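Starting off with a structure, shown below.
Removed from the display is one protein chain of the complex; every other protein chain stays in position.
Chains: A, B, C, D and E, in written order; residue numbering restarts at 1 for each.
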Amino acid sequence: MTMILSVAVVAALGLGLGWLLGLASQWLGATTDPVVERLTEALPGSQCGQCGYPGCGQAAIALSKGEAPVTLCPPGGRVVAEKLAEILGTTFDPGNLPDRGPLLARVRTDYCIGCSRCIKSCPTDAILGATKQLHVVLEEACIGCGACAEVCPTGGIDLEGIPVTLRNWRWHKPGVGHA
Amino acid sequence: MKIFRFRGGIHPEGNKDPTACHPIARLPLPKRLYIPLQQHIGEPAAPEVKVGDHVLKGQRLARHQGSVSAPVHAPTSGTVIAIGDHMAPHPSGLPVQTITLEPDGEERWVETEPAVDPFSLTRAEVAARVRDAGIVGLGGAAFPAAVKLDAGNRHPIDTLIINGGECEPYLTCDDRLMREGAGYVVEGVRLIANGLGAKRTVIAIEDNKPEALEAMRVAAAAHPGISVLRVPSRYPMGSEKQLVTTVTGREIPAGKLSAEIGVSVHNVGTALAVCRAVRFGKPLVSRVVTVGGGAIRNPRNVVVPIGTPAADLVEFCGGFTVTPTRVLMGGPMMGQVLPGLEAPVVKGTSGIIALTAAEAHAASERACLHCGRCVDVCPVGLVPLELAARVRAGRIDDAAELGMGDCLSCGCCAYVCPAHLPLAHLFNYAKGEIAARREAQRKAEETRKLAEARRLRLAAEAAAKAARRPARTTEKAETES
Amino acid sequence: MSEVRRVVRDGLWDNNVVFAQMLGMCPTLATTGSATNGLGMGLATTVVLVCSGVLVSLFRNVIAREVRIAIYVLLMSTVVTLVDMTMNAWLHELHKVLGLFIPLIVVNCAIMGRAESFASKRAPGMAALDGLMMGVGFTLALMVLGGVREAIGQGTLFADASMLLGEHFAFLELRLDGYRGVLLMILPPGGFLALGFLVAARQRMLARARARSEGAGAAMTAGT
Amino acid sequence: MSSTLAAGLRRRPGLLLGAFALGCSAMLGAGDLATREEIRQRQADDLRHALDQTLSAVPHDNNPAEDTIAVEDAGRSVTVYRARMAAEVNGVAFNWVSEAGYGGPITLTVGIGRDGRIASVRVLSHSETPGLGDKIDVRKSDWIRGFDGRGLDTGTRWGVRKDGGEFDQFAGATITPRAVVGAVHASLKFFAAHREHLLAAPAGAAAAAAQPGSPT
Amino acid sequence: MTTWTPNRSPVAAPHVHGRANVPQVMRTVLLALLPATATGVWLFGWPALNTVLLAIAGCVAAEAAALAIGRRPVGHTLADGSAVVTGLILALCLPPWAPWWLALLGGVFAIVVGKQVFGGLGQNVLNPAMLARVALLVSFPLEMTAWVAPQPLFSAASPGLVEGLAITFGGGPLPDAVSSATALAPLKLGGDFAAGEALLALALGTVPGSLGETSALALLAGGALLVARRIVPWQIPAALLGTLAVLAALFNQIDPAHYPGPLLHLLGGSAMMCAFFIATDPVGAPVTPLGRAIFGAGIGALIYVIRTWGGYPEGVAFAVLLMNAATPLIDRLVRPRRYGRLRTGAPLPLAPKEDGR
């Protein structure tokens, strides 16, 4: 008798709770994830594709699912990685992320054949020039993503650090050598 | 008059006596002058002379460009022998665009336009004269003075405060200036007050300068609108925010200008320069510099043409008695190390201080004890030890959240730290990093816009192509039929 | 490395429940006042790990995603209750000592973790092996921790083995005469401290091993 | 389980859960059936063992585990086991829960003779610190035997030394012995309050109406 | 002319520094502890000196060993003197005739578990000396509560140098004759609280108790030095002693038979030592004046609770550790208002009222 009773009780409990949970999952529905929004916000938004995802939005989704490391964005560097880690509530290991600082693309005039491939590849339209003519990089718009350097058939685009002047000189971190 | 107390602050050893007791000396004309085109906050000046040009004393060498900028004038008559890079008086030792002048020794002035009655000038005229004279804040910040006068037109100013605090140890240039040129200073103060339309003027002088106080009281006695206020000597009394609070009891809200609460602050040296500029039409081509510190043989105050290399000053004062550990431009609390003695004196140089090791009380760094002395002395109300720990750990954003941006870089925390942590240095680094991040953020937003524009453009092109294609096929079909 | 070897290595060292995953901390600390208690708890947990792993694995194709956690919990609480009853019946003294912590095996995160990440994807045999290895790793960890605490704390090892596990286990008992013992180690703080130092020792070993292999790697690249 | 049934269950999580609940409860029921008797036996052993220890000094010819009465005291029911020689009750034993010791309440089995003196006390369950508080356990120390023969009328100062009593606290632990001494003292008072009722000769088998309760 | 070669690595201001430095702070603390140490050694004889030396030796040796293992600069770090301070404070909290291993073990525990695993000076949060004290109390309750009655040095009953060594290194329990209850014992037993004469003994320290904690006056003298030199902030001792006194007075008013008055609480046990030397260890204390006051008051209240109702005879060590643990929270909740901002961190409104904020 107790046997039957106990089976009945547990079955009833299981049924009832299962039904409630099913109901709850419907009631919850799929809402847009605010975390993805914040992640997208934190990413550079240049859609340069260096992370291996088609764009920053996809990268944000992958990040929120934990499929991508917070260090996925090379142009964003350490700062973006830190921000992503903060949004996701994780820590990140800066070990494999050398912070190279912002870079600028520079066209080597003697190599440029005016093919204009770099112009098409640039995610921010930072390269000016017309076919068969020398191209120049707009420093203000260049994000240093290196997309142009990859497509340049003559290897005529270099990525260079921004030169230090009085106006952008910064104090080095004490005890870490000086810049 | 009531004096209000500001939070924190320290009482560093003054070390002012060795220089305060000598009258201001005049430096003989150096062999070469190096006049940087950027001696102020804002855009650099644009050169107006060529190599080989002969210029007169007071002649404009470079004009200001942009709204926040100041022109540069020839400190003496002579020949421009170079326009190019020269070591900047800046800790980085980086070069800056500099005009090199070889004096002809004649000191021939360019023609000046003295004002007949300077007090009849309009506010705009006063501001224009100040701007044309290339006057910047001589307390050390080197903010173009005309811009501050202009701010008076946008915000009603009720109180003008003249900063005679000179709270930095060693520095006595303002002290000597007030003692020896009180009349001119007071006239400059009146001109500034006039230019701002200020209702009342307070000249605040720390109580460790009784002679200067007395001299200024005598000079200002005839002018009822001006009061000379004795304020306690406590560093950083000379900081604008702290001085405003001490005098008015009000705080400048974060991110606002003092003008927005009706207060304007100018240095006594600036007042003197304004007097010379407005009354005599003479631009700012020289200043008083304190040459001091334990390593200087004959410390004293010297009137120096702008552009004089520090080496000339040191030599004039008898050279070093011992090898200094650091040679500074400005006071020991907020001044900068000189990268070399070839760096020139600029408008904002209040002193050349050569410190010996013994004076600095340098000791090796130890672990933070969490003693909280830095919290007690911080005039801003920050918690420096927490900031430092975060900056050390590379958590710049956390530091920013804790108020890193409010830091004055006054150095009180580092001064009292028993562990000798390089707190101020850490904060300089953090502020640079925050600025860099802000810059990166700005750029990222820019990038986003550009990328979006490009996407729209590509979409439009694709749409246009798509629109053209069916048209072409129908055309083709028609011709075929 | 074959999968079997990896599972064994994972359970015992690389991915040890206590030292690497830091799961099941509650019984780990609460029942390691002595090595015997640790051993008993570890064995009980091992049984649960194996059984629940097999069960989850058996039903892995039936269990729907939405209710999988609920079902795992059902299965585990069944297994745990059975273990509880069995111990109460036949290992009565040990059951009295471990008391509350037998039912609490059901909320040992390690078991849920293995069910979710391993058993639900593998065949029953593999799940059983994984459960066994995780369990043995857990047991060893508990024994080491219990042993350290007991030895420092009261100068004995497996002191009550014969009483709790049965007379044949009397051979385990060790006693250090004349040693007063540092009581702290048996008390709650001692559990945290001992585990902290053990994990630190493991981290140091791993770092050394890594440094060695890196050194070897560097030497190799330098050689070529 | 056929695949169609499985697929059907997958689509209805509620049913699936119900099915599992069914299976699990069946297993548990089976397990319960298999172990229930054994566990009861163990608990009876525990009880007998405890009573043997606490009433060994009391001459009796009955089985105290089966001769129980329930006594109401301060709102709770205490099951009292009685040791009888013929019709006369020579002593009683009952479980008594102490105030909090170091690690929670301590359950004692207290045996009291007809004369109102402690026959013997044993600790039934405790969670005191091993090596420190667990010296109340007779297997670790003889301390607990110190109560034997004491009663409310023996001039005993009930309390640990530190509190001015005459019972040793063991090295460093005061709380545990204090709790035990307090509990023994309280149990004696309980005995004194219900003395008549407890020692009354049972009218035949009527007194054994209460089930042999499970010790808690 | 003497020449100068500029340092190419830019150094930030300030370029001068106050005279304070860590070794000097530690030296001052040691100086301030001197009266209490001397009184303790005087009252309890040579074994007390042994205890002091052993605890310090344990701390210094452990510090040196830990630094060496961690490949950190040994000499430079030892020179900060913090290990000596920890050792001395620990020693002053121990029973004066403690066996050698107790003091040594305590010193090692304090430095290794309490300090070095966190990274050394300033990195830990919980007071190392108090951790060791509690660990010893919990582990060796017998030895840690073996008090002796004071027998001033060179008096008849005081053990000689050799005898003292035997007491410290000999092992074995103390003879019953010398063991005694501490001044705080009445707290647990109730009744018979110290009267005027006994209070004087508490102030002078001529009562059984921890090595350096018996003489309230000696501690007060050292504490006054630290407060005057601003080595310790006055808020902590003031709040601590104040809270303790207020609570004691309150309960004493309610039931004088059960609860002794404030003087016994202030003068007896470790309260005075704690107020000036333990709670004020900056490493585990909050950094703002208000935070320090909260911290001190919390310790005072906890001392009272644990002393009056708890299982341990003295609550000071636990109280300090518990409030140490709360320090990060206090520091987080109590921050100074920043210049030009409201407490919330938002900028002040532009037209502030003259009457203040």
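Quick note on the criterion: a contact is a pair of C-beta atoms (placed from the backbone, for glycine too) under 8 Å apart; a residue touches a chain by one contact, two chains touch by 3 or more.
One rule holds for everything that comes next: contacts and distances are computed from a predicted model.
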Expected UniProt protein name for the omitted chain (select from "Phosphoribosylformylglycinamidine synthase subunit PurQ", "ATP-binding cassette domain-containing protein", "Ion-translocating oxidoreductase complex subunit A" or "Peptide/nickel transport system permease protein") would be "Ion-translocating oxidoreductase complex subunit A"
Answer for the absent chain's shown contacts is A, B, C, D, E
Where E:73, E:119, E:170 or E:349 are the choices, the one touching the absent chain is E:119
Touch assignment to the omitted chain, from D:45, D:99 or D:153, lands on D:99
Even though one chain is not shown, chain B touches it at residues 367, 389-390, 392-393
Chain E residues touching the chain left out here are 70, 113-114, 116-120, 123-126, 131, 134-135, 138, 302, 305-306, 309-312, 315, 317-319, 321-322, 324-329, 332
Touch rule applied to chain A and the missing chain gives residues 2, 5-6, 9-10, 13-14, 17, 20-21, 24, 27-28, 31, 33-35, 88-89, 91
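As a working rule, only the chains that are shown with their structure count from here on.
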Neighbour overlap between chain A and chain B returns E
Chain-touch separation of chain C and chain D, in steps, is 1
Comparing A-E with B-E, the one with more C-beta contacts is B-E
At the largest C-alpha centroid distance from chain B we find chain D
Cα centre of chain B to Cα centre of chain C, whole Å, reads 66
Residues in chain D with touches to at least two other chains are numbered 13-14, 16-17, 20-21, 24, 28, 132, 172
Among chain B residues, those touching two or more other chains are 92, 422, 425, 428
Chain B partner, complex, touching residues on chain A are 44-47, 79, 82-83, 86, 94, 102, 122-126, 140-141, 143, 164-166, 168-175
Interface with chain A, chain B side, in the complex: residues 38, 88, 90, 92, 94, 96, 391, 394-395, 397, 422, 425-426, 428-429, 431-433, 435-437, 440, 443-444, 446-448, 450-451, 453-455, 457
Contacts from chain B onto chain E in the complex sit at residues 6-7, 10, 12-13, 91-93, 169, 241, 245, 249-256, 260-261, 295, 315, 319-324, 326-328, 330, 332-341, 353-355, 359-364, 366-373, 375-376, 378-383, 385-386, 403, 406, 409, 411, 414-420, 422, 424-425, 428
